[in-house]
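I have a structure here, written as structure tokens, and I will follow up with some questions on it.
Complex shown without one protein chain; remaining protein chains in place.
Up next, chain A:
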Amino acid sequence: MRITHRAVKGALATAATVVLLAGCSTDSIEEPTEASGDDAAQEAGSEEQSEFFSAEDLATQDEQRSATFEGDEATPWLQYLDGEMTDTSQYAANGAQKACFANASISNPWRQTGFITMQQQLEVLVDEGVISEMEVRDAQDTDETQIADIDYFIDEGNCDAFVISPNSTAAMTPAVERACETGKPVVVFDRGVETDCATTFIHPIGGYAWGLDTAEFLSENLEEGDRVIALRILPGVDVLETRWAAAEQVFSENGIEAEDFFTEADPTRIKQIVTDAINSGEVDGIWMDAGDGAVAAVEAFEDAGVDYPVMTGEDEMSFLRKWEETGMTALAPVYSNFQWRTPLLALERIFAGEEVPKEWVLPQTPITEDERAGFLEANEGMPDGHYAKFGGEDLPGFPDAWMDR
């Protein structure tokens, strides 16, 4: 029996879960911005599709892909791009401080992996006497809940610092501003907000870089006129829209015929969409805005008995394993999961009064076929929902903490 690619899982399972809940939940249904586990782009959460595209941001991220990062490559979670720094001398503190973490959710494997890494990082800092404890509130993908969580922290949390992973961009802005008004350090990471009041905003390069990396790879490995099926989680999420916006531009420049479909990360739908596409004509490439359900897409080719496509997935173990097993031509773009370590390490610096980047841009490098074997080996025994670039190998509890989830 071959290795079972166990999980068709989703960087963006949230979306689907929300849909499940949305059917009848009495909570108001938030804008779908919460659906992406891995987003970073910080542009305003605009409602119009056309407004998702910013040529300026695309150019910036295009440059950042090849930029040189400050710091040691061995610890990419501490690397950053040269730029404005925040003076934190006012926050210098003696003794262990209490951190309060308002988390958007842990409803997809990307966030679950990252949260484990964060907890292991916390253990180190607690042992070092930097942080006394971290109180966590999980907003379960709901804006209202996260606003309440942040306000609770402000009023009753007795917090010395706030760490916020926003559920959505626009809706969370006022709450983040209220946290800033307390005069305590505020660390925002992953998705952004429309205010620069935070002490530092941590995120990997972003969605445009993802779109460029992936679409360029497909274009290089395909011929002009070839057909690519683009599997997208859902519309209206800025960071997913930027991935697609950049990719779509590259595809049209290279004469690749890309058709995009929304899957809600549901493997059933992914498989149906790909099967229908195969039935209507040859499919040469698969592009995904997140690797969730990548295995279902590959299985559609197997079940139809046609050749494997050229494909881009994500650095999720299920995809890396399926990629190796099939020998297909593929690329695993990365939305750096190791960023979950950075917020607590940023707090360590802030409490020491050391300056931190105002916008802390982390490296974001795809995994190529040559590097695949190394990552598979390094993550052997990890569950399918684990992310290869989780960056926690040197933390206590490795590997069991990530293995038994």
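Here is the rule we go by: contacts are C-beta pairs under 8 Å (C-beta built on N, C-alpha and C of every residue); 3 or more make two chains touch, one makes a residue touch a chain; residues count from 1.
Just so it is clear, contacts and distances are computed from a predicted model.
Visitor: For the chain omitted from this view, which of "Sulfurtransferase TusA family protein", "Spore germination protein", "Autoinducer 2 import system permease protein LsrD" or "Acetoin utilization protein AcuC" is its UniProt protein name?
Guide: "Autoinducer 2 import system permease protein LsrD"
Visitor: Please pick, from A:70, A:87, A:181 or A:276, the residue that touches the omitted chain in the full complex.
Guide: A:276
Visitor: Touching the left-out chain: which of A:61, A:105, A:219 or A:364?
Guide: Of these options, the touching residue for the absent chain is A:105.
Visitor: Among A:253, A:303, A:380 or A:394, exactly one should touch the missing chain; which is it?
Guide: Considering all chains, including the one not shown, the answer is A:303.
Visitor: What residue numbers in chain A mark contact with the hidden partner chain?
Guide: 1-2, 4-10, 13-17, 19-21, 23-25, 105-109, 111-112, 141, 235, 261-262, 264-268, 270-273, 275-276, 279-281, 292-293, 295-296, 299, 303-304, 383-385
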